[in-house]
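This part shows chain A:
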Amino acid sequence: MKKAFANVYIWVLMLLLYAPILLILVFSFTEAKVLGSWTGFSANLYKNLLSGEAGAALNNAIYNTVLIALVAAAVSTILGTFAAIGIHNMRHGRVRSAITFANNIPMINPDIITGISIFLLFVFLGIGRGLFCVICAHIAFCTPYVVLNVMPQLMKMNPNIYEAALDLGATPMQALRKVIIPELKSGMVSGFILAITLSVDDFAVTLFTKGSGTVETLSTYIYADARKGGLTPELRPLFSIIFIVILVLLVFYNLKTAKDTSKD
Partner candidate 1 sequence: MKKILLFSTIALFVLSNTPLATKTYAQSRDHILKVYNWADYLDLSLIDEFETWYKEQTGEDVKVRYSTFDINENMLTQIEVGHEDYDVVCPSEYIIERMLKRGLLQKIDTTDFARTHTPNWLGNVAPFVADKFQQMAPNDDDKFNLENPSLRVSDYAVGYMSGTTGFLYNTDFVEPEEVESWTALWNEKFQQKIYVKDAFRDVYSVLIQLARQDDILSGKTTRDHEASNLSDENIQAVEDILIKARPQIAGWEADFGKERMTQGKAWINLTWSGDAAWAIDEAAEVGCNLEYVVPKEGTNCWFDGWVIPIYAKNVKAASYWINFLCQSDVAIRNMDETGYVSVIGTPEVLEGMSSEEDYEDTVDASYFFGDITFPSVDEETGDTTWIDSKAAHLNHVLYPNIDVIERSILMHDTADRNEAMLEMWSHVKGNNLNWKMLTFILIVVALILLVLIDKKTRQWRKRRHRQALKLKRKNL
Partner candidate 2 sequence: MDKSDYIIQVEHVTKRFDGGKVVLNDVSLNIKRGEFVTLLGPSGCGKTTLLRIIAGFTQPTEGKVLLSGKDITTLPPYQRPVNTVFQRYALFPHLNVYDNVAFGLKLQKVSEDEIDKRVMSALRIVGMNEYEERNVNALSGGQQQRVAIARAIVNRPQVLLLDEPLSALDHKLRVDMQLELKQMHRDLGITFIFVTHDQEEALSMSDTIVVMNDSVIQQIGTPTDIYNEPANPFVADFIGESNILNGIMKRDFVVNFMDKDFPCVDKGFEADAPIDVVIRPEDVVMHKDPKDGQWTGRVTSCIFKGIHYEMLVQTPDGYEIQVQDYTAYPAGTEVGMSVAPENLHVMPCQSLYNAIDATVIDATHVFMLGAAFETKLHTLPKGTHVKVAVDFDKVDLLDDPADGTAEGQIRNILYKGNHYFIDVKCSNGANIQVDTNDVWEDWDMIGISIKPEDIRIIN
């Protein structure tokens, strides 16, 4: 009885959660201008997605998105890992707590605040905004999550292995490469993935830091398009593709983690 209720509840909620997604998935296969009127099956929306002027713009947007995400994620992963190691080895005290506090700010701040604050900084410095500014901003709000992901690994790590490595004649860099990094790997990877998703998802920060219209990312492209006509037809296949990609990625990720957990 209780079990039945629980299942019904969850499934209904699920349905609600996925209704819009399914709706769009379905109507991405018809060319109807107005979502809801079915003008017969066609994959043209998909065909035309990357062709024509709009397609070129979309291409550029996707390109920028990937570029920004990769650079930001990579940099913040390296930066964050070093930072985590540093923080971990710091004496508890003002400096440490100050840094950890500053580290939390971007996570607590709403995107719009992060975006505006960085926008104001660049205005103040009189630097024109653009790709560079966006990447900086993304690094700023991605790194804390990397730190957050690496920290637990450090906690788990036996504090002596680094010394052990040095004792066995490794230089600090070798010790880092051969001993510490392997220990932190899982944390870094999950941090990297998280950073990627955050960067790709981000909208508010990019909007305020991209400056002149040249650097469009996927989100800003969608925003611009949405302001014109809500969910314009060309967004439907885009949405569907993104959804499928994420679905696949997540499934793989879960399977992998499941395997890892079953291993140990």
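These made the cut because all candidates are chains of the complex that A comes from, given by their letters.
One rule holds in what follows: contacts are C-beta pairs under 8 Å (C-beta built on N, C-alpha and C of every residue); 3 or more make two chains touch, one makes a residue touch a chain; residues count from 1.
This is a predicted model, so every value here is computed, not measured.
J.: Judged by that same contact rule, which candidate in 1 or 2 sits against chain A in the complex?
T.: Every other option belongs but stays apart; chain A touches 1.
J.: What part of chain A is in contact with candidate 1 in the complex they form?
T.: Going by the criterion above, the answer is residues 33-34, 53, 60, 63-64, 67, 70-71, 73-75, 77-78, 122-123, 126, 128-131, 177, 181, 185, 188-189, 192, 211-214, 224, 226-230, 232.
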